[in-house]
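For this depiction, one protein chain was excluded, whereas all remaining protein chains were kept in their positions.
And now, subunit A:
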Amino acid sequence: MSDVRVAGVGLTPFGNAPERTSRDLFAEASITAFEDSGVPRDDVDALLYGNFMGELSEHQGHHGPLMAEAAGVRAPATRYESACASSGTAVRDAVMRIRNGEDDVILVGGAERMTNLGTAGATEALAIAADDLWEVRAGMTFPGAYALMAQAYFDEYGGEHEDLAHVAVKNHENALNNEKAQYQSAIEVSDVLEAPQVSSPLGLYDSCPISDGAAAVVLTSEEYAEEHGLEAPVSISGTGQGGDRMALHDREYLARSPAAREASDEAYADAGVDPADVDFAEVHDCFTIAEVLAIESLDLFPIGEGVSAARDGRTTADGETPINLSGGLKAKGHPVGATGASQIAEVTKLLSGKHPNSEFVEGATTGVAHNAGGTVASATVHVLEVSE
């Protein structure tokens, strides 16, 4: 089984670019990734591309060949759709294809154009990640679903909105020097607590923004990297995926994410690491409560203790396990289909000392990327390690 190397990564700025098509966004990210990798486009065996709402925002289906063309790649191309975990699932399949020897070089990534829909339109588009009959038609929005989980969490384990506010403050702080981030501005706890409510107990600053953007990653087999003398010190050593019932009300737990636990158990076992070995993680904080559920699912903090981790300084840049040094979805932005691949890019840069926040994880060998779809009916977890 081949080790899978991250040969190159590329991100567009995340943010407000309503006029930019997803093909243009992905083209930009792919150019950066190819330049970073030193891999010629001709060597690409496949494109695996994540996108969630292209039909709604661009009246465009069948993204695979369109994006291969945009990236200048002549290879079979497939779109992956798993709501906000779309490119996480694409990365996972890319890893498995390289490992089993089917492919040597895969371009994997994703893009999303969202801001052209406006806030109401994007809210409607995001809602389709839920069960249309039994959730959306009852008026449940995407923020509303996470608000239901936040309320359930508070009732079951304690915690309050102020705890969640510290997650937002931390992630904004981490994004201050991330030039690709949508928000490079510090906020205070009072800003979060006084912001307009979106869906109680969550307010505007508990929620990630609506974003346009793309991410691309060139993955190669270890053999290919060595033969071609690539500088690719980071490998994806573990992959896992979990699933759960579609509707939140059908889950065993309203304040836990078993699909993400399943994914992380699998990814840790695959990589041969323990949660205690994890130096830092990029997690899917579409809402502040989501970061809490994520770090508990990853077994980085015990169930019920994740809520106070940011407030207690345990997940801040200088804490014991820094979480979302990129700024996370909250501050970096969340162009849905790009997010999973962008986390791989951020973890790779952090591990190889090329990230503006690498100083906080100097000597780190193990980072984790956690990508979640819907209310975590889909989840992928990847373990990245610095190869000897």
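The definition used in the following text is that contacts are C-beta pairs under 8 Å (C-beta built on N, C-alpha and C of every residue); 3 or more make two chains touch, one makes a residue touch a chain; residues count from 1.
Everything that follows uses one rule, which is that contacts and distances are computed from a predicted model.
A.B. asks: One chain of this complex is not shown here; going by its UniProt record, which of these names is it: "ChsH2 C-terminal OB-fold domain-containing protein", "Ferredoxin--nitrite reductase", "SPASM domain-containing protein" or "Glycosyltransferase family 2 protein"?
C.D. replies: "ChsH2 C-terminal OB-fold domain-containing protein"
A.B. asks: May I ask which residue of A:Glu19, A:Glu194, A:Glu226 or A:Asp250 touches the chain that does not appear here?
C.D. replies: A:Asp250
A.B. asks: Determine which one of A:Thr119, A:Asn177 or A:Ser387 touches the chain that has been left out.
C.D. replies: Of these options, the touching residue for the absent chain is A:Thr119.
A.B. asks: For a quick check of understanding: of A:Asn16, A:Gln60, A:Thr78 or A:Thr141, which residue touches the chain that isn't displayed?
C.D. replies: Selected residue, touching the omitted chain: A:Thr141.
A.B. asks: Could you tell me which of A:Asn16, A:Gln151 or A:Gln184 touches the chain that is not displayed?
C.D. replies: Per the contact definition at the top, the residue touching the missing chain is A:Gln151.
A.B. asks: If you put the missing chain back, which residues of subunit A would it touch?
C.D. replies: 119-121, 123-124, 127, 132-141, 143-144, 147-152, 155, 196-202, 245, 247-250, 254
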